[in-house]
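One protein chain omitted, others in place.
Right, chain A next:
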Amino acid sequence: MILQQYKIVFAGSMGAGKTEAIRSLSDIPVLSTEALNTDQERHSKLETTVGIDYGEVTLEDDLKIGLYGTPGQSRFDFIWPVICQGAIGAIILIDHNVENPLTEIESYLETFQNYTDNIAIGITHTDEIKTNQDTSIYKDWLIQQDLYSPLFFIDSRKKEDVLLLLEALITSVEVNHNISV
């Protein structure tokens, strides 16, 4: 059987769990480009991705997926189109506890739709009670926007959660393009 390799990009807000999602999913040790995070006003986490994260996962039928992580901060937007070249889709992860998660989703969607038609959305950190926002806002927003992108609440630390999102994205690629990946 011929081993096919595809590329999927992880994008989204700082601290949403992009690097962690790749770590959870990857079959190989993840190549990460993290630096000390000095922007503590924006997020308290110790390290932040400044380059490209890379991992790999092999699904059924020897379908090998290259997992590419991006830095979330807009000052690194120069690298987003570079990473997205040749990607079959993108997973946008948004921290539910940011001030306005819907605005964040809209912003990343608007940007990454320029690079790929296939996008899945993961809402993270829903287990932390730091916000009064109900998780139903996402369903309402999807209906309002007439969007059919897969959207799941995930824990980036759990492989099964991230795998679910990845498989939903791959299914949407197959549906959108009427192909079998």
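Here, a residue touches a chain if its C-beta (ideal position, glycine included) is under 8 Å from a C-beta of that chain, and two chains touch if they have at least 3 such contacts; residues count from 1.
Convention: contacts and distances are computed from a predicted model.
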item: Record-based protein name (UniProt) of the chain missing from this complex, from "Iron ABC transporter permease", "Roadblock/LAMTOR2 domain-containing protein", "Carboxymuconolactone decarboxylase family protein" or "Ion-translocating oxidoreductase complex subunit C"; value: "Roadblock/LAMTOR2 domain-containing protein"
item: Chain not shown: contacting residue from A:Glu34, A:Glu56 or A:Glu167; value: A:Glu34
item: Which of A:Gly12, A:Pro71, A:Gly122 or A:Pro150 contacts the chain that the document leaves out; value: A:Pro71
item: Positions on chain A where the hidden chain makes contact; value: 31-40, 46, 48, 50-52, 71, 73, 75-76, 78-79
